[in-house]
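This part shows chain A:
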Amino acid sequence: MAIANSGLINLGNPQTLPPDWPGGFWWHWVLFTIVIIAVVIVMVMAFIYMARRQIGRMQSRVGPNRTGPFGLIQPIADVLKVLLKEGIEPANVDKPVYWLAPIVALVPVFVIFAVVPFTDGGMLADLNIGILYVVAISSISTVGIFMAGWGSSNKFSLISAMRVVAAVVSYEIPVVLSIAGVLLLVGSLSMNDIVLAQQDTPFILLQPLGFIIFFIAGLAEISRSPFDLLEADSEIVAGFHTEYSGIKFALFYLVEYGEAFLLSCLITTLYLGGWRGPALPEWLWFIVKAVLVWFVMVWLWATLPRVRIDQLMALAWKFLLPLALINLLITALQVLALPEGSLWIMIPINFALTAVLILVWSKLFKLGWGRVEV
Partner candidate 1 sequence: MTLALSGKEVAAKLEQKFADSIIEVNKDSLLVKSESLLELISFLKTSPEFRFDFLNTITAVDYLEYFEVVYHLTSMEHNHSLVIKTRYYGRENPAVPSIVSLYEGANVQEREIYDLMGIRFENHPNMKRLFLWEGFQGHPLRKDYL
Partner candidate 2 sequence: MAIKTEPFVLNLGPVHPSTHGVYRMRVTLDGEVVVDIEPVVGYLHRGIEKLAEERTYTGVIPLTDRLDYISSMSNNLAYVLAVEKLAGIKVPERAEYLRVIMAELQRICNHLIAVGSFFNDCGAYFTPFLHMYREREKIIDLFEMVCGQRLTYNYMRIGGVSQDIPEEFLPALEKLLEQIHRSVDEFDLFLKENEILLARSRGVGILTKEKAINCSITGPVLRASGVGWDLRKADPYSVYDRFEFDIPTGSAGDCYDRYRVRIEEMRQSLRIIEQAVKQLPSGPVKAEVPHLVRPPAGDAYAHIESPKGELAVYLVSDNSIAPYRCHIRPTSLLNLSALRDMVIGWKIADLIIIFGSIDICLGEVDR
């Protein structure tokens, strides 16, 4: 079904560089790296603006509307403000850890965008192990967050850091298993191939259960509501970045929303058909889908209370992990059993199975254990 592409650069013609491009491709790499970083930062700003306006309206407020037309310049104003602020460093911090933490958290997020296909082949590197690379790199951010929590020598930060490590370690598994379901259908690890394979049907129809698991686990992994235990402001003040200010705080803020954009991009790529779509240009379709995913995330954020840490862990291990395994098994059986080109049969079957499995699991399994005797 899929054509495995290899090669580091894959723009337009997958095989070769245009012959009239002088001087090899190093400058070209640098240029596109800068372009992608710029795109990510602009999208992060757009996401921040959108989240604030949307939550504002959902809370029957207005949201930022003073800076520029409709408050569009608000994120830029925020960035300027936070850059000009004094970077306060508490007395007892573990200095190297404290200073390195924002960078360690930030770099992986940007690095992952190298393999996100914004258009057909419009990516910095069409790695043939694309999705594996995403899974591998995305966990490194957690190290940065843990470093921040530890290095701040603040107890709230430490609790937050322990929570995030526990959550990411647990949720990595359902994430990978649900991605594996997609990979069985595609037969390739390349991100571009995943999109190419969704020519007829986006995988959300073929993999409804996988989508739900990936969405929930992804939310938990990037600590968005209702799994935002990482910075549960009513419990542990601001979590790991309690002691950060100025530009270091800005970097964490960028990580937070960069991860949100990344998750939107991944969901778009894996389940919503990536850049595919009629009429509009490919990149616009991609952005529209990513924004749609973000809309849902903000919507949940504005509505739901937060779960507790034991419920969070129980949800991963008792609910998502078995369902992800079952999903993988079903997908494997279907890929083996069904003949080529008749995948549409999977759609009703999978939706029915999803409903049944969720009902069964909801009825049977208890999440969290409540009070502990001390």
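Following the convention adopted for this analysis, a residue touches a chain if its C-beta (ideal position, glycine included) is under 8 Å from a C-beta of that chain, and two chains touch if they have at least 3 such contacts; residues count from 1.
The candidate set was assembled so that all candidates are chains of the complex that A comes from, given by their letters.
This is a predicted model, so every value here is computed, not measured.
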Quiz prompt | Numbered candidate touching chain A, per complex, among 1 or 2 | solution = 2
Practice problem: Would you pull the chain A residues touching candidate 2 in the complex into a rising list? | Solution: 55, 58-61, 155-156, 159, 163, 225-226, 228-229, 232-237, 301-311, 367-368, 370-374
